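Note that one protein chain of the assembly has been removed; the remaining protein chains are unaltered in position.
We just call them A, B and C in the order they show up, numbering each chain from 1.
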Amino acid sequence: MSSERQPHKWISEPFTPHLRTLYAVKEIVKSIRTKYQKVEIVNTYLYGKCLFLDDKIQSSELDEFIYHESLTHPPMFTHPHPRSVLIVGGGEGATLREVLKHNLVDKVDMVDIDEELVKICEEYLPDFSKGAFNDPRVLLKFEDARKFLEKNRGRYDCIIIDLPEPLKGGPCYLLYTKEFYSLVYSNLADDGTVSVQSGTTHLNLTDLIASVSKTLSLIFPIVRVYQSFISSFQQPWGFCIGSKKVDPLNLSPPEIEHKIEERNVGKLKFYSGRCHQGLFSLPVYLKEALKKGRVIEDKQPLYWEI
Amino acid sequence: MSSERQPHKWISEPFTPHLRTLYAVKEIVKSIRTKYQKVEIVNTYLYGKCLFLDDKIQSSELDEFIYHESLTHPPMFTHPHPRSVLIVGGGEGATLREVLKHNLVDKVDMVDIDEELVKICEEYLPDFSKGAFNDPRVLLKFEDARKFLEKNRGRYDCIIIDLPEPLKGGPCYLLYTKEFYSLVYSNLADDGTVSVQSGTTHLNLTDLIASVSKTLSLIFPIVRVYQSFISSFQQPWGFCIGSKKVDPLNLSPPEIEHKIEERNVGKLKFYSGRCHQGLFSLPVYLKEALKKGRVIEDKQPLYWEI
Amino acid sequence: MSSERQPHKWISEPFTPHLRTLYAVKEIVKSIRTKYQKVEIVNTYLYGKCLFLDDKIQSSELDEFIYHESLTHPPMFTHPHPRSVLIVGGGEGATLREVLKHNLVDKVDMVDIDEELVKICEEYLPDFSKGAFNDPRVLLKFEDARKFLEKNRGRYDCIIIDLPEPLKGGPCYLLYTKEFYSLVYSNLADDGTVSVQSGTTHLNLTDLIASVSKTLSLIFPIVRVYQSFISSFQQPWGFCIGSKKVDPLNLSPPEIEHKIEERNVGKLKFYSGRCHQGLFSLPVYLKEALKKGRVIEDKQPLYWEI
Partner (left out) sequence: MSSERQPHKWISEPFTPHLRTLYAVKEIVKSIRTKYQKVEIVNTYLYGKCLFLDDKIQSSELDEFIYHESLTHPPMFTHPHPRSVLIVGGGEGATLREVLKHNLVDKVDMVDIDEELVKICEEYLPDFSKGAFNDPRVLLKFEDARKFLEKNRGRYDCIIIDLPEPLKGGPCYLLYTKEFYSLVYSNLADDGTVSVQSGTTHLNLTDLIASVSKTLSLIFPIVRVYQSFISSFQQPWGFCIGSKKVDPLNLSPPEIEHKIEERNVGKLKFYSGRCHQGLFSLPVYLKEALKKGRVIEDKQPLYWEI
């Protein structure tokens, strides 16, 4: 008999068929299949409460701030004066929380197809949204982002695309195409910026980031890739920014620090002027991998088989 | 990215530090720490709902009948006419369910220290007890079995000891000692029989079964070891029977079949006359391993470190 | 950082997609793909050296005696005077070792399709064959057993079929069919007996044992199923015996003990007269499961997908 008391409940996330991460589980807080996806909130020992969608970790209590600050602040600070913002996806409400920290913002639309997911996150992960859903500046819409953008009239200063990975048959793989990014472009005002969660930058798995970046480049005059390390994902993670005018590489650390104060953003836990610089300072191999992307189109989408 | 959808929630049970069984989990139905132990009810894909106490599997929906019929019917049929029965432990209520199938039985006392566990099993594993807790012949007591037996006045025909393994600091390791078995003996009537869940009979791990059997032999004139295969335990499992008069080896298959009818036991899924014979027909290596047990005493108990 | 030194190399054997066994590994002694199958010899902590074929455990140093005695001695003792024996498969040489213990035996043919496997076992698992390959009574043939039996002239007293499970595309699934068992029958002398390794008897996975038994019943007047528990397989395991004349159920324990002496078999570690009785004393659920088998034919074989 074993004389050692080991954790005995585990979540296994296969990163590839040849690499698995096992998270020791305290409790499965919620497990449900919504109309669109499998949603699980799992309390783990190392990362606290984690959200899994279709068996893929999306964010954790311990380090969601790294992911959400990485996704939100680069396009928000690149834009000179973001007033209206659109969030695509972002069910946890943490991207929304970060956007609202910029005191210039007077209007945020958030479009997530999965109402049930948003309700679950609000109930079970209240520290992720920290009340953001009740902010009077916010309008929540539960519909397909693509349909929303097709009929939308106004234009946004920033659009933040906070989606899970494109899974075959999943709810969002058609939100990773040239056609979708064209819609995004036409819904952005003149100085508009967009950021896109773009998957891992693991050496062997750069298809998605390289192709998102290539596809965006067909639409936006300025496209930059940056990466961050989200510990609960066990891997470095990539993001793309598309911009109509301002190049995020031209923002100096002091300039960003100044804006953080000016917009009364408050204390951030991850992002800073120096950190911004670090995000965009890519290693050689990643720069080379980025050259190999292909254009993603509706008729030839990129997705992972489930 | 993985292109395969694998089960991703698992319970890992270390059988030894060098062998683990992983059960794919559908849902953790209940997870709680009672006053006495950690209780989990986990719905697994292969075995259905399983009860884990202190991280050790106790029984599964799929094959609990093997365990509970193995533990109950040998002592019940060895006794010529069991009327009053005591169950020690047996929180799931399935041992109780099996005992009550013998129509001679007019009184069953069940003593389990953990009231909360019994309530949870009744609520979440109703198919285990199948209403047995409401049978008018049954008296439930929530107290330490040892204290109960010390003050008990009546005598039982059969006592069935259905306890988890002896864990250091756990609720039951002092119910595996010579002193306890003496109490059991003195609480049994003249033809009395007792059965004891006695742990795995895995080749390398026969300490417990050998020592329980040796210890019982100091008290009971007839002691027999038998084994059964409980699939959800992944290993062969051992039981001891102590008897004041009748030797279970002397019951022929037809005799047992006759009693099954006579007592109107109904259809069993595991036990039969032939099966009884099989249970007691031990392989050579196990017979030899049984010689190596030691006497378990209060002052020198046998337990696994937690 | 972990402060505990755990075993860190593991073999994972998926029993089903929902149950995995993890064996802690000391060393991978040999890993090779022969012409027919993937062969691995792995030194594990709990079971010592184990043979895996196509990722399935076949036998372990610790308890191979249980498997090989279970497969060999029932048909050998059921036969009144086995002189010539055929082993189909049995690459480890341990079935051969057991057969040769019967001093009546003067000729053993062993037909295994995979010469490389046999050589590897002889070199890396010498304690399994214990020199049996060099016994002058033994003739080794490396060819397809079916072709061998089609052209073979002599007749055997016993045939022992020691094959891995039928895997699609694997080397042996056509050695589990009615047509093959007919060949076996016609290669057996008048009192002939055959035993067949028939897979797990796990409650949910009785297809193979039930179908082998049903298929044999079309050919042999007497067919009996028996089961044993091979700890390193983590599950109860099933075997079939087909017999032309003697029913293995009619052998009493003393009769078998007498034959063990008479044939100078020496000390066995698992099998005995009582054990024989136990092997054939099946529980109720297994008897019922056996009714559900189907006839396995060349044109409708039974195999597991790889």
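Just so we're on the same page, a residue touches a chain if its C-beta (ideal position, glycine included) is under 8 Å from a C-beta of that chain, and two chains touch if they have at least 3 such contacts.
Everything numeric in this text was worked out from a predicted model, so none of it was measured.
The residue touching the chain not shown here, chosen from A:Tyr124, A:Phe142 or A:Phe270, is A:Phe270. Taking the whole complex into account, subunit A touches the unshown chain at residues 6-7, 10, 16-24, 44-46, 62-63, 65-66, 202-204, 227, 229, 231, 234-236, 268-272, 274-285.
Where subunit C meets the missing chain, the touching residues are 1-17, 25, 27-28, 31, 52, 55, 165, 205, 304-306.
Everything that follows uses one rule, which is that only the chains that are shown with their structure count from here on.
Think of subunit B turning onto subunit C: fitted on CA atoms, that turn is 180 degrees, to the nearest 5. The greatest number of inter-chain C-beta pairs in contact is found between B-C.
For the pair subunit B and subunit C, the distance between C-alpha centroids works out to 32 Å.
Subunit A and subunit B have Cα centroids lying 52 Å from one another. Listed for subunit A are residues 4, each touching two or more other chains.
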